[in-house]
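In this view, the complex is presented without one of its protein chains, the others remaining in place.
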Amino acid sequence: MPETEKMSLVMFSGDLDHALAGFMLANTGASMGMEVSMFFTFWGLNIIKKNEGVKSKGFLKRMLNFMNRGGTKRLTMSKFHMMGMGTGMMKGMMKDLKIPSIDEFIAMAKAQGVKMYACTTSCGLMGLDESAFRSEVDEMVGAAFFLGEARKAKISLFI
Amino acid sequence: MPETEKMSLVMFSGDLDHALAGFMLANTGASMGMEVSMFFTFWGLNIIKKNEGVKSKGFLKRMLNFMNRGGTKRLTMSKFHMMGMGTGMMKGMMKDLKIPSIDEFIAMAKAQGVKMYACTTSCGLMGLDESAFRSEVDEMVGAAFFLGEARKAKISLFI
Partner (left out) sequence: MPETEKMSLVMFSGDLDHALAGFMLANTGASMGMEVSMFFTFWGLNIIKKNEGVKSKGFLKRMLNFMNRGGTKRLTMSKFHMMGMGTGMMKGMMKDLKIPSIDEFIAMAKAQGVKMYACTTSCGLMGLDESAFRSEVDEMVGAAFFLGEARKAKISLFI
C-alpha cells in the first residue's frame, strides 16, 4: 500500500496575503488526499492567535503582544494596507468571490485533518503559551519535529 | 529511460529582486535539463502583466489595478527603492554586468520551455483575465494543478 503523500508548510509571515496562500495550498492539498502539516513560527503565529488577545508575562513581552496582537481579524496585507482601506477592500473582494475567510479556511483545514503546530522557540521568544492559540491548533513543537515531517514530505514550502 | 527532473516555483512576491531570483533559478534549471513550471500568484502576477496596463471591471478592481499596475517596467525593489533611485541603480548595475533584464529573462525562459502559469484564484481576486498577461504566459490554472506539478518535482520553492 503506498504511503499517503505529505506536504509541510512553514508559515513564517503573518500577513493576510501569506495566510491566504498557505491555507489555499493546505486545503487544496488535503482535498487531494495529502497529509498536510502547517508549522506556524514568528509572525506566522499571529494567524493562529485567539482573536480576543493574549496575556503574557513581563513588560517587554506584554508590549510586544500589544503591538503584535494577532488573530485572524487583525491580519493585514503585506502591501496596500493603507490604514485598513486596502485590507478591507481585499476582504470585500474575497467575500464577493465567495473565497473563504481565514477563519473559514482554518475550520476547513481542521475538518480535513490538516495539522497545525506552533513553533516552541518562537512562542518562548514572544512569551506565548498554549492558551494564546485557537482551539484548532494541535500542539507546540520544535524545529526537529518540523524537519522530521519535512524530510518525509513531497512538498515543503517556506511561506 | 529516467524521467526528466522537474522544478516548480511559486512566484508570490512581485518585487524586482524576487523576480530576478525566480528567473535566475528557472533559467538555470532549464539549461540543466529540468522541466520548470512557474506559478504566478498574488503580487507575483505583476511580473507577468502586460506593460501597457490592464482593464478590469468594477470600481474597486479598477482602483486596485491602477495602484498595483504591474508589468516588468514597473517592478521595484523590496528594499532601497527610494522613490525610484535605488531601483534605477540596480537596473543600471544589472546592465553593466550584462545580467539580463526581466523582459529578457522571460523571453529566455519561454525559449527554453519554462511553463508560466497565472493562478486562477488570485486573478479572480484582482479582477484579471487572460487579456491582462503577456503572450509568454501559458495558461490560468488553480492550486490543484500547481500541487500536481509540485508533488512530482525534485525542487519546489515559494519565492
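Going in written order, the chains are labelled A and B, and every chain counts its residues from 1.
Assume contacts are C-beta pairs under 8 Å (C-beta built on N, C-alpha and C of every residue); 3 or more make two chains touch, one makes a residue touch a chain.
Computed from a predicted model, the values in this text were never measured in an experiment.
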Residue in contact with the excluded chain [from A:102, A:118 or A:157]: A:157
Absent-chain contact - pick from B:94, B:108 or B:141: B:94
Those residues of chain A which, in the complete complex, touch the missing chain: 10, 12, 41-43, 60-61, 63-64, 67-68, 121, 124-127, 142-144, 146-148, 150-151, 153, 156-158
In chain B, positions touching the absent partner: 5, 7, 17-18, 20-21, 24-25, 28-29, 31-32, 34, 78-80, 89-90, 92-94, 97, 99, 154-159
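Operating definition for what follows: only the chains that are shown with their structure count from here on.
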Distance between the centres, which are taken as Cα means, of chain B and chain A, whole angstrom: 25
